[in-house]
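Every protein chain but one is kept in place in this view of the complex.
In order of appearance the chains are A, B and C, and numbering begins at 1 in each one.
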Amino acid sequence: MKTSHTGKFAAVFTALMLVCSGSLLLDKKVSAAGSGSITGSVKLTGTAPHMKGIDMSKDPYCAKQHATDPAKMENVIVGSDGGVENVVLYITDGLQGAEASAVPSDEPKFDQKGCMYIPHVLVVDAGQKFQVITSDQTTHNIHPLPAPGTGNIGWNKSQPPGAPPIVTDWKAPEAISVKCNIHPWMHGWHVVVKGPYAVTDGSGNYTLKGLPPGAYTVTAWQEEYGTQTQKVTVAAGAPAKADFTFKAK
Amino acid sequence: MAKFFAVTIIVISILSAIPIVRHTWWMAQDISTHGQPIDDQMSETMAEAGISFLASQILLAVFIWMFSNSKPSDKVRNFPGGATTMVLGAFLLVGTEVLALGAFGAKAWANVYFTPPAANAIPIQVQAGQFAFYFRYPGPDGSFGPIHPNLLSEANQNFFGIDADHDPDSKDDIVTAEMAIPVNREIHLLMHSKDLGHSFFVPELRVQQDFVPGLDLSMHFTATKIGRYEIVCTQLCGLGHYNMKAYLSVMSQEDYDNWLKKQAALQ
Amino acid sequence: MHDTAHAAHQAPTSFIRKHVFSLDHKVIGKQYYGLALAAVLIGMFLSWLMRIHLGWTNFAIPGLHLLSANGAPGDVMTPEYYLQLMTMHGTIMVFFVLTTAPFAAFGNYFLPIQVGAEDMPFPRFNMMSFWVTLTAFIVLLASFFVSDGPTLGGWTQYAPLSAVGAVAGPGEGTGVVLWAASIGIFCIGQLLGSLNFITTTLDMRTKGMSLWRLPMTTWAWFITSVMGLTAFAVLMPACILLILDHVAGTSFFVASNTVINDQLQPHAGGSTLLWQHLFWFFGHPEVYIAIVPGMGIVSHVLITNMRRPMLSHRTLVYSFGALAVLSYMVYGHHMFVSGMNPVSSLVFSFPTLIITIPSTIVVLIWLGSLYGSKLRINTASLFSLGFISMFIAGGVSGFFLAQPSLDIMLHATYFVVGHFHMVMGVAAMFGIFAGTYFWFPKMYGRMMNETLGKIHFWITFVGTYCIFMPFHYLGLAGNIRRYQAFVVDYMQPLIPVHRFITIAALTTGAAQLIFIFNLFYSRFKGEVAPANPWEATSLEWSTPSSPPPFDNFGGKLPVVYHDPYQYGIDGSTGDYVMQDSPEQIKTVRDEA
Partner (left out) sequence: MATTVHEPPKLERRPATSGSNGGFRDMLPAGGLPRTAQQYAPPPASTGIWVVLAAIGMSFAALTSALVVRKGGSTDWRHFTLPSVLYFNTLLLIASSVTLEISRKRVAAFMGVGRVGEKPLRWLYLTLALGLAFVAGQYIAWRQLNAQGLYLATNPASSFFYVFTAAHALHLIGGLGGLLRVIMKLNNSSLRKTTMDATSRYWHFMDVLWVYLLLLLWMKL
């Protein structure tokens, strides 16, 4: 239930949660266990696919938001040096129970802005709450489409302008495609993982933090090119290295 | 009470008629070559319906006024001619009236639906889906590639399930979110729905046609006035129905050609 | 079966058998009326929410989230919630109000009395028909409480939107299944009802009650029940097929290569037009099922208050019959632009135009009978005259919608909404009101309060025109129905009209509360009614008491000596002679 009152309350609550979670993270840092990390970059070889421009003329409001910088598809975003953005890196093997089951208590936001999803790829821990918010003055419907039988149940809800955030979570690890039917071009991802994760920046670099020393399998997921894995051994102190390279189709 | 009621009926009927007569709210201006008969038919019907409406309402009011305060001594009288008059009246007046309407209407309908598109009509394919229209122009080769349902993907902006790598016809197809047509050129619109029932309605163009999944229909029309109009969906298709629309730009021939070039570049 | 009728004739003593699971057609009639009353209140409430949303789209209706947390986050209605309310409004009003109140409720109560019978021939079926209908209603309301909420497919529930399942939108999964189940069950109830109505009219008429001596109401109910029998018998299998498409994975209504949310649907080869054909074959007769009983009631009430028989009893009856027959030949006019063969559009348009002839005859006979009458003004007669006015207003817009060429401009616009609200919605409601004010004394032995009644009438009559006339203007201006907001550029100038309508609707709706109050106030505090307050002639006024005893005529069936409406004569009792009085009089013969 979200009246304006509970809405305010939710906001305050969220703030509190953020504070707490911050302290929790600090707590994590001091514990020697999570001191290790993996860094690296994800690159694309071959010619990057052409990202078509998006014509939003159907909804004048959306079109106006992109009057100056036309929107483009975000399936594959390649930096100047071939680095791929929005690649998700997470641990598929080697995590001890504690790290695997630890669920961050902060609530990442999945915003609808200028009739696009920000971020295009939202990574959450299984069971971690996240918020779907809208900054647009047009009504969107949010329609995640998990594959049947994964344990995640799909839903389809509208958010009129100024509607309170939708706070929810996903039960099982899965890469879930999210779309808006009212604005068919709107497309994003909810990537649900277990344990620590990282997302590559504009130049394809990432750092996977909070890992105790040990041997791990790191998986890189890209929406068009699927997954790649590497075995990495993390020692205390010095960050381990893992670079990935996807081949353009 | 009764007299007041009679007056109320008359006042309401006249007030209801005024906006119609003054065209306060009326059909958008016609920009099609086939629209005139429809508009004539509309005014024709409006006149006859209006007369029947006012006549019978006023008659009702007058009778209420006349016969509501009769004295006990009054005798009940029959309407001259009785029921026979009524039946004849219904058959002769209304019957002939509506059948005449029907006949004229049939002609208006026929010249929309029973005429084949001209050979030089520009083929444009429209894809309806929750909740947007997308349009495909055949490009220089003048022919559309096939639609591969399994390739249909809004996420990849492949709204027609085009496989340009394997279908030569698809290579030069142009897909747009807005419909542009040259003025005074006949358009042959090929309608396809990828999911549910939708409808293609442009009031100014005097066209409305449902999309039927699994049944590809087509329409043809000519726009006679440059401008930007709206295409709306009139068939309930889900939560976004109210926002399922696209713009229709009627352009001069050269504007159209340039526009098409620009769109081709964007593919 | 038959001995159940016997059983029905020892008056029950236990409260349950008397008032709940009663076999008495009078109690069942009242139960139907109660159901319709509950339904109409819900339906009206939904329409208020819709109207507010249409006038002020982002207006937060305080507490709306309590109704549906998903449907109204922060009390602002979502598009899907609007459509869900709209669908429920339509379904509730058409099925559980317009079909139950004038037909099942009044019919059950008065048809047996008017033919001079002690009860319906199959009382158990009669009881079942009510409880089945109630079940249907509960099943429908249940869909408000399932996770996705009720279906948003509109009361016509067009396939494939209604058949592909939850992928098509909120409520298109469980919601549709519940809807189809509810309507399927409803059909059973109405079939049982029709069975009783038809057999009562044919077999239970008392001595001397020939067919031509039946009152207009009985004729209307009889004709309606014949329509109901055929129409609902078609809708039920359609609903079953729809449910199968959902739960059994069949493909009756879903075409091949349907791609929703970038996913190729597992259905193949279904015909989406098939649903429309099945539905409208039921749907158009349904319109007449809603309105013909109203016509009957209005004729009955008017005759009594005009103190004269109709110009021609028989012509009126024949016209009702013609309407019934034609209503099956015209259903295609709902599908002019549906992709049906344009030739068949023309074929359907002519019977549709011809149906105006019997309708006109009915109206002209009403008007012609008003002429030279001795009209008495009371709430019942006011509502009857209001009915005629509404029926005319709603009828003439049929001229437009019967023509395919104009349907191009008017299909799926507010013009259609205005048309059917006036001609079948409000007109039928006026019939129900007329019947209520007219028969209340018989049903409860007390008069309804006339002052409150007249206030109720005036606001309703004027309000109705303020609501539904503008609908036609909106339609002409191209305002599409089933839109939850008007983001289309050319519709935005029309929003003020919508605000006007909303205000009118809220006012008119509020006036209905006066009616509700009047019902309950008069039920207990109203002045005690004389045996025959309206000086009417038909048999329901010959019962020994009001309300009538358990077997209607106190153990002695009446014998009928006269045509139903012997008014405007010099009888010993006044200007009328009751059907069952043996008094010899110069009969008022009707012409034609």
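Operating definition for what follows: a residue touches a chain if its C-beta (ideal position, glycine included) is under 8 Å from a C-beta of that chain, and two chains touch if they have at least 3 such contacts.
Quantities reported herein were computed from a predicted structural model and do not represent experimental measurements.
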Query: Which chains here touch the chain that is missing from view?
result: C
Message: Touching the hidden chain in the complete assembly: which of C:38, C:61, C:142 or C:274 does that?
response: C:274
Task: From the listed residues C:195, C:287, C:346 or C:469, report the one that touches the chain absent from this view.
output: C:195
Task: Would you indicate which residue among B:82, B:95 or B:214 is in contact with the undisplayed chain?
output: B:214
Message: One chain is left out of this view; which of C:61, C:233, C:447 or C:569 touches it in the full complex?
response: C:233
Message: Which parts of subunit C face the unshown chain closely enough to count as touching?
response: 1-3, 5-6, 9, 115, 118, 121-122, 191, 194-195, 198-200, 202-210, 212-213, 229-230, 233-234, 236-238, 240-241, 244, 248-252, 256, 268-271, 273-274, 277-278, 281, 551, 553, 555-562, 587
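Keep in mind that, in the parts below, only the chains that are shown with their structure count from here on.
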Message: By mean C-alpha position, what chain is farthest away from subunit C?
response: A
Message: Taking the mean of the CA coordinates per chain, how far is subunit B from subunit C in Å?
response: 30
Task: Could you tell me the distance, in whole angstrom, between the mean C-alpha positions of subunit A and subunit B?
output: 46
Distance between the centres, which are taken as Cα means, of subunit C and subunit A, whole angstrom: 54
- prompt: Of all the residues in subunit A, which ones touch at least 2 other chains?
  reply: 59, 138-139, 141, 156, 158, 177, 179, 181-182
Task: Could you tell me which residues belong to subunit B and also touch two or more other chains?
output: 129-130, 154-155, 238-240, 243, 245
- line: Per the touch rule, the subunit C residues reaching subunit A in their complex are 58, 60, 65-66, 69-70, 73-80, 166, 169-170, 261-263, 485, 487, 489
- prompt: Within the complex, which stretch of subunit B touches subunit A?
  reply: 129-133, 154-157, 159, 176-178, 238-240, 243, 245-247, 266-267
- request: Would you mind writing out the residues of subunit B in touch with subunit C in their complex?
  value: 1-2, 5, 8-9, 12, 16, 19-20, 24-28, 37-38, 41-42, 45-46, 48-50, 52-53, 56-57, 59-60, 63-64, 66-68, 70, 74-79, 82-87, 89-91, 93-95, 98-99, 101-102, 105-106, 108-110, 112-114, 129-130, 149-150, 152-155, 161, 194-197, 199, 201, 203, 206-215, 217, 230, 232-243, 245
